[in-house]
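Removed: one protein chain of the complex. Kept in place: all other protein chains.
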Amino acid sequence: MAHARGGVNDFTIRIANVNGTGSASANGLLMRSVFRMGVPVCGKNFFPSNIQGLPTWYEIRVSDAGYLCASGRVDIMVAMNAQTYDKDLAELSAGGCLIYDSSWPRDKQLWRDDIQIVGVPLARMCNERYADPRTRILMKNIAYFGVLAALLNIDMRVVEQLIQEQFGERKKHLVASNLEAIAMGYDYALEHLACPLATRVEASDRTAGHVLMDGNTAAGLGNVFAGATVGAWYPITPSTSLMDAFGNFCRRFRINPETGAKNYCIVQAEDELGAAAIVLGGNWGGARTFTATSGPGVSLMSEILGYASFTEVPMVLWDVQRTGPSTGLPTRTQQSDLISAAYASHGDTRHALLFPADPAECFEMASSAFDAAERLQTPVIVLSDLDIGMNDWMIPKPQWDDTYQPDRGKVMDQAALEAAAEFHRYADVDGDGIPYRSYPGVHPKGGFFTRGSGHNEKAQYTEDGGDYVRLMERLRRKMDGAPKHLPAPVVQRANHATQDGIIAYGSSDRAVLEARDKLNASGRHFNYLRIRSFPFGDDVQRFLDAHERIYVVEQNRDGQLRTLLLNELNVDKQKLLPALHFDGMPISSLNILAAMAEPDAREAAA
Amino acid sequence: MAHARGGVNDFTIRIANVNGTGSASANGLLMRSVFRMGVPVCGKNFFPSNIQGLPTWYEIRVSDAGYLCASGRVDIMVAMNAQTYDKDLAELSAGGCLIYDSSWPRDKQLWRDDIQIVGVPLARMCNERYADPRTRILMKNIAYFGVLAALLNIDMRVVEQLIQEQFGERKKHLVASNLEAIAMGYDYALEHLACPLATRVEASDRTAGHVLMDGNTAAGLGNVFAGATVGAWYPITPSTSLMDAFGNFCRRFRINPETGAKNYCIVQAEDELGAAAIVLGGNWGGARTFTATSGPGVSLMSEILGYASFTEVPMVLWDVQRTGPSTGLPTRTQQSDLISAAYASHGDTRHALLFPADPAECFEMASSAFDAAERLQTPVIVLSDLDIGMNDWMIPKPQWDDTYQPDRGKVMDQAALEAAAEFHRYADVDGDGIPYRSYPGVHPKGGFFTRGSGHNEKAQYTEDGGDYVRLMERLRRKMDGAPKHLPAPVVQRANHATQDGIIAYGSSDRAVLEARDKLNASGRHFNYLRIRSFPFGDDVQRFLDAHERIYVVEQNRDGQLRTLLLNELNVDKQKLLPALHFDGMPISSLNILAAMAEPDAREAAA
Amino acid sequence: MSFITKPHVVRVEMPTNALGLTMRDYEGGMSTLCAGCGHDSVSSAIAQTFFELSIPPHRAAKMSGIGCSSKTPAYFLRTSHGMNAVHGRMPAVATGVAAANRELHVLGVSGDGDSLSIGLAHFVHAMRRNLNMVYILENNGVYGLTKGQFSASADIGSTAKGGAPNLQQPLDPLQMALSAGGTFVARSFSGDKHQLIPLIKAGLEHRGFALIDVISPCVTFNDHVGSTKSYAHTRDASRELFPTDFVPPAEAIEVELAPEGTTPVKLHDGSQILLRQTDSGYDPTDRGAAFQAIVEHQARGEILTGLVYIDRDADDMHASNETCPKPLVDVPFAELCPGSDALERLMAGFA
Partner (left out) sequence: MSFITKPHVVRVEMPTNALGLTMRDYEGGMSTLCAGCGHDSVSSAIAQTFFELSIPPHRAAKMSGIGCSSKTPAYFLRTSHGMNAVHGRMPAVATGVAAANRELHVLGVSGDGDSLSIGLAHFVHAMRRNLNMVYILENNGVYGLTKGQFSASADIGSTAKGGAPNLQQPLDPLQMALSAGGTFVARSFSGDKHQLIPLIKAGLEHRGFALIDVISPCVTFNDHVGSTKSYAHTRDASRELFPTDFVPPAEAIEVELAPEGTTPVKLHDGSQILLRQTDSGYDPTDRGAAFQAIVEHQARGEILTGLVYIDRDADDMHASNETCPKPLVDVPFAELCPGSDALERLMAGFA
């Protein structure tokens, strides 16, 4: 176990609790307080796949240096859950600090001598102060926040301000009661404990221009800005909050204040097959329509994805990935739907993928996804994950360019159809493999028949082998040309010339950046390519060509991006070294360094 | 266009007709007559995706040399369908013979002078002889058979025998009427035409010990012999006749003649998701249970496949592939579900695949599939295709070894459970990654809980990352060991030492053999490896290592087997040259030679 | 029978409708179904309905799944957008289309296989949503396109072509609809255009999900003696609840006083359905009674036809959602995108 580094503005605190007890607001308050003090911070929630009564952890990393990903260490453990006390004690990094509820005596055998142990009689304090059992439980969380505030040197003015904002005028009575509970913990700590700890927060100025946001919220918002009007979904963790966010923002921005009329329509479908079918129909009807789901949903949607790509109907699908296969670990993260998504459905298929790395890109890629889907007339699958989607990330404040106009691609509108001599839905007029489409209801000349069976340029039924081969080759050509319509990879070069590279994507990005800095410090230099879309463009091929040895960092067992690289590009398998992490926890730089030190022997040999 | 070779016992005849007119029996009669005369033959049916009134073709290849696959040529065209006359005329190989219905005059412009043209007034003859319109249509087909019999020198005693067998005692009246119609055509031809043609049949002795059978029939029969008791399915072309055959053979072999009780249960499910779920439940319950479907069904079944592999429940699924993606060309063949099947479902998954090359292997692999599925406790997908499944193949007469006992794998029965101290469903007792299972209802000690979520060795629920990684690594190890339980590849070495190889699978086999002989004749020598299963074993890796240049012959657009080879084994991409054919028609040696001559530039470069 | 008076044409000119279009303009590609298939009659009834109602063909969206029945949208309304979706999912695809463009006349055509097995959940949930569409279920008791397996609507005891009887409980689309809150529940017969066309018209004017179960015999696989979905049996066993006439809005004003012996049912656009009263006292707005009536006929081996149930008051999907009156597809981007200022204000809450 790594030695705790803990110190000013550089530590990780983990709070162990029971779900359904309302600890989320206390945890959020702590994170936001740090953020408001100008210190970079992020928060990750580890929760069980049930509703009430099982262990849950919240982890906050404070990092002046801006390493806002899992740290792989715990400097302060707040052990509020007796059920997991042993485990929590064991996971505290050496030199760290354990805070526990000393209302009841704890078995000394369960102590360690390489850590600092701080007991606070929280339950007793709350039981003395409050009569109602539910209030006791809720206030215990607020009280431990007070203790932490004192120990960590949190600015109480910031806290007060946050509490005011949280409850506002309408719930004013709660402001006082919460502040009182905080003060109870705070005062106790000041009186009985050595405050602050060495591991603490000092005000700084590194969060200006930033916000704290989770990826599902950002994606929901991004879809509002992208002009999506129809959302269809079936609830599934961890994607549910994405459509919830879309709905909330629509209620805010898309209801006519006078008439109450809604500029959007959200359909809770009967299942994922239905949700995908609604997305197909909505886009075919001309409205930007999307869905959000997770792995099992992608499996169920695959027939529709195959249909949409073969009939060239745009679709946007957000896959907030969780740990698979099957039901897997529904409340844990992973990047393991790449192959299912890229080649979804029987027959020769290939779909466009986007890989946002954080909530900022979730916001941006909502528009990119629709633009690409409509430009290419094909499904675009955005592969987010639970870590991005449901955790709190510090990101640069999202900006919007008011000159943005959606790229609806090649659409024959009323005027174009009126002027056209004829309209052939699947004719490759421009030689780029992308035909022209039309929406229903616009013009008699625009009418055509969409079918998943064989069809010719005029959208007529055909079983002719020649027609079929022509269609399939055009579709391949079209997708070969996709990269120019998709977000380009981001390359970060080392300060020293090097033959070594790292390829990663999505939520691994920040951990890779931290790992790269560490490697750099030890004299190992890596150029870093972050993939943002599939199919890959020439820039990816060039990166492969330019390096001797490339670690492919992924959060899955089988190196799925590596498979896509091998299949789609031209690269010697030996030089692509899998660096894998797949236990469902957000990836840390330590995970990456460990994986690089021991590349999977089987894979490396193969 | 290749010059027609046509000659004694070496030609291809294509009969153009309209579907729903009952031409199948005449075509079958012709094929069987040739077969009974001791001359190797096969028949392929090209039919539309509707029920009545559209063009249909039947193609019979006669080949003393035993090249029983599509020939890529037409030596004799029987143009019975006015609708397709132009196309049929055009597709006749130079030097070939066109037989048409001369009842109505044909436009001379539509004739060719590099062929022989034979007119027979079939409709007129039938209209004169028969009054009822339906009889006229049916008898026209029988009459053209008579004409062909004379032209091709078919032995009339063989024909009479076949007609007797076909109608038997019960439909005796039909024997006479059919023979009469045959005689009408036969006599006309003898009288008016130069019989026999140079292109004709001479009795031989090369079909002894063989039978004519389609792959779906063979697979249905194989499943009866494999001891399958439950079949669940949802109708879909071209797999429907597989479950039909299973049902027919069960009615013959599996009903207690005294009580009428059935030793089997076939369920027509509500859809493919249901069919897959039934297969899951049946195998979990301890009965050998299978389904048959085609591409769209595989897409729909993928969630269940992921579940079964993660929970280690055996399943057997026959995918009779058709031309994809989506609905595609439902009555055309293809090999394009490899990737969807091999990596079906979200998350890190890998499934076992079998590739029968002909109906003989369909029969055998029915048992192999169950043995492997139960030994490995995982789904096994048998990738047949429309060409194998629905066409008539000459194969060595299937044999059955009465000492065969099904390999049910590691099952704890009543006695074993009674004796065991404890039973842990997912413990890797033997170190091969394969745990022990138990059937429900057998013994209280055998009870366990199956779930698609995280589970430990004792089948208990867990969200622990360590438990999860252990499980995933065991599953990988288990599948790495799969090849020894799967049919090994077949290697055919060239007579000359060579660095050149061919890899193929499934229904391409016979065309590869013919192409290889042709290449050989022109001095190019190829070793040939036929893949019969996935994951690949060491033998495949050795073949890759031992060759400089390997053509991978496939019936799909994207080189899906090549993708699997690249991903799973260690091979330089450049040396795997895709030789692809994917227009939905059965592959011929000419297709292969053409594909080899022009390897897809894009792929070869990549 | 329709109240729209057909122009009396004396010369060989084709009659035109209010848009100046002829029946030709409402036809489609050549059918590839078997000669005599019931589905072809339904196609021509649909074409005639749209012609008579003078609906511009391109304002319709023809949706279907997979099956012989689902092929038919290619055989009418040539200039409409149409879609053969995947098997069973059409009701959900149609939901998307209707969501995108509430002004389209969404017409679904499906089969008993497509709707009652693989697509059952979608079919039922589209009814729950009260999606504004006409849904024609061409019901022949078999999977025609895959060569005649029993479908879920096959009656117990009805025999397959080979003679084997069906042994499973049938699913009756009407009973399904009544239990799923369907708001327009009707049955007809492909062989009875006089009944079918007014029902389709009424369905088109109904603001919500209009289910019309049309017994449409499969001549190739299910038209033999012993089948309860054959032409002969359907003709014999059909019992029309009461003859239904359709009165378009303009004329409806004139017939404000419904002819004696008829009950007028007003639809949303002002048109009416006239139900000729029988002495049964049947009330087509009583869901329980409608189910009773169907089950009783079924028990007697009879097939109840006509408009069995209607609920005009239920909100359709857009009404429940309070969607803006303009089709979403036509709302300009400027009205959809909140813009940079709104974003800036919003972000204050995340800092």
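Letters A, B and C name the chains as they come in the text, with residue numbers starting at 1 for each one.
Please note the rule applied: a contact is a pair of C-beta atoms (placed from the backbone, for glycine too) under 8 Å apart; a residue touches a chain by one contact, two chains touch by 3 or more.
Just so it is clear, the structure is predicted and the values come from calculations on it, not from any experiment.
A.B. asks: Which of the visible chains would the unseen chain be in contact with across the whole complex?
C.D. replies: In the entire complex, chains touched by the missing one are A, B, C.
A.B. asks: For the chain left off this view, which of C:P170, C:G191 or C:G306 is in contact with it?
C.D. replies: Result: among the candidates, C:P170 touches the missing chain.
A.B. asks: Going by the contact rule already stated, which one of C:A61, C:L178 or C:L343 would touch the omitted chain in the full complex?
C.D. replies: C:L178
A.B. asks: For the full complex, which residue in B:W233, B:F246 or B:Y307 touches the chain that was left out?
C.D. replies: Of all options in B:W233, B:F246 or B:Y307, contact with the hidden chain holds for B:Y307.
A.B. asks: One chain is left out of this view; which of B:V230, B:A292, B:I388 or B:L580 touches it in the full complex?
C.D. replies: B:V230
A.B. asks: On chain A, what residues meet the omitted chain?
C.D. replies: 20, 48-54, 234-237, 240, 268, 270-272, 296, 326-327
A.B. asks: Residue by residue, what part of chain C touches the chain that was omitted?
C.D. replies: Interface residues of chain C facing the absent chain: 117-121, 124-125, 127-130, 152, 167-172, 175-176, 178-181, 287-289, 291-292, 294-296, 314-315, 320.
A.B. asks: For chain B, enumerate the residues touching the unshown chain of the complex.
C.D. replies: Looking at chain B, the ones touching the missing chain are residues 35, 207, 210-213, 221, 224-227, 229-230, 232, 252-254, 256, 259-267, 269-271, 273-287, 289, 303-304, 307, 397-402, 404-406, 438-453, 460-461.
The definition used in the following text is that only the chains that are shown with their structure count from here on.
A.B. asks: Indicate the whole-number Å distance between the mean C-alpha point of chain A and the mean C-alpha point of chain C.
C.D. replies: 43
A.B. asks: For chain B, what residues touch not just one other chain but two or more?
C.D. replies: 48-49, 296, 326-327
A.B. asks: Which positions in chain C are in touch with at least two other chains?
C.D. replies: 84, 86
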